[in-house]
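One structure is given below, represented as structure tokens, and several questions about it will come after.
Missing here: one protein chain of the complex. Every other protein chain is in place.
Coming up: subunit A.
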Amino acid sequence: MAAYSRSTKVLAHVLRCSLQWYGRRSIVSLSSLPETHQMLHKTCRDFAENELKPLAAKFDREHLYPKEQIRKMGELGLMAVDVPENLGGSGLDYLAYSIAMEEISRGCASTGVIMSVNNSLYLGPILKFGTEKQKETFIPPFAAGEQIGCFALSEPGMQQEIRTINSSRQEARKRKKGSGLMDAWRGQSQCPENGSVREPMWPGGGPVYKSCFQQFLREPVRGFHNLLRQKPSSLFMLLVWRSSSVASLMPRGNGSDAGAASTVARPSDDGWTLSGTKSWITNGYEAEASVVFATTDTSKKHKGISAFIVPKSATGLSLGKKEDKLGIRGSSTCSLIFEDCSIPKDNLLGEPGLGFKIAMMSLDAGRIGIASQALGIAQAALDCAVEYASKRNAFGSPILKLQTIQTKIANMALQIESARLLTWRAAALKDSGKPFSKEAAMAKLAASEAATYSAHQCIQVLGGMGYVTDMPAERHYRDARITEIYEGTSEIQRLVIASNIIKEYGYS
């Protein structure tokens, strides 16, 4: 129950030894992988070809969650690849997970992301930081494919306001021109609303209407909209001067700025109470539990964030609307809204204040999963392009014979192969217990850029056929785009790589 059985320990030792040997020899191709990984590759490939590929277009078109396929993947053991067998997982390593993710995503990218979030972002932190009781409650039901989990780190920030501003702008345009707020004030020396005189708010400042600022205090949303219409210099001065009050008015939130969590968790009589909103949560609609990051101590900034396991059934938890996305439409993305959501004391994951570290370590591992997903999409795009080019005749022969097409294919294959080697290396480093942040960031960056490039060129090779829904090229194009954004934007990956390199050189 608590300790791993002896056979699992022996097996893990054998796998570690074999993988270290392979790590030294550097895994460069499928045939140099251990036998288990080759068998796993075959299983995943066959499953993706037979069960996912025929239905991927339907999942995308109808925004369908692939419930039956996820259940079958759970039976195959794909929803908990690196979870030990005594907790219901498959007991394999991250290289196996990477290979499985690539093949599944090659069939259907939405299914791939559902599998990735469950494996790396939900089961990962609980496996690494959970107590025995938490592991037993929250891992086995989620390893079998019947229930899935999600990961709640990102927050709305200004997104809700920007969505409101955009809709109010549209409404203003619909009204007669010249009746909007700024239209009335343009070219006036006195504010038409209350007759205040146009004067600077601070010495040397630009022209900002006093009433405009007062309105900002009364109605932050509309006022902010009007502030944006001011001259940039005056706006900047205003923000600098009134930074304390303005900053407290602007909702704090985080995407890349993960240390600025504004969801709070207060201790209560029987546990914790969470308040706040989390946005962009993959699997939000179908997940039965979530790993949520909330601030327990605002004074400590990012060292005051803690991680919690929140079951879907907790009171005070509600879901926002399902996002209508460009790609990966088979997986649901929504907001999690916590309104005095109460959870038991035992649901704190790790130590208070350890949340940021848990998030970063989980995302490091998740990057290998997303890199593999991007590789799968890129490979599917390359396969589609080559197959089409072999059949499409132009200038007297298949277009595969033309040099420009061959250049595209070579570039696509080069990017995919480089990204695959980076991904496998990052996975092998993780499996042997060595630090792998830099390699994982490189893998995710290379793979996501390979995916967007390959999907783009795939449409180009297919020409007009690439633009229509009859061929999967347009779906690969839409699915590839998100890989450069979630689980660490490409920009953040570059920062991670640079900071690691700078440390290696000895500067910091």
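The working rule: contacts are C-beta pairs under 8 Å (C-beta built on N, C-alpha and C of every residue); 3 or more make two chains touch, one makes a residue touch a chain; residues count from 1.
Note that in this section contacts and distances are computed from a predicted model.
Missing chain, UniProt name from the options "Large ribosomal subunit protein eL20", "AP-1 complex subunit gamma", "Integrator complex subunit 9" or "Electron transfer flavoprotein subunit beta": "Electron transfer flavoprotein subunit beta".
The chain that is not drawn here is touched, among residues A:46, A:68 or A:270, by A:46. From the set A:56, A:81 or A:153, the residue in touch with the chain omitted from the display is A:81, counting the whole complex. If you put the missing chain back, the residues of subunit A touching it would be 7, 11, 14, 35-36, 38-40, 42-43, 46-47, 75-78, 81, 85, 90-92, 96, 100.
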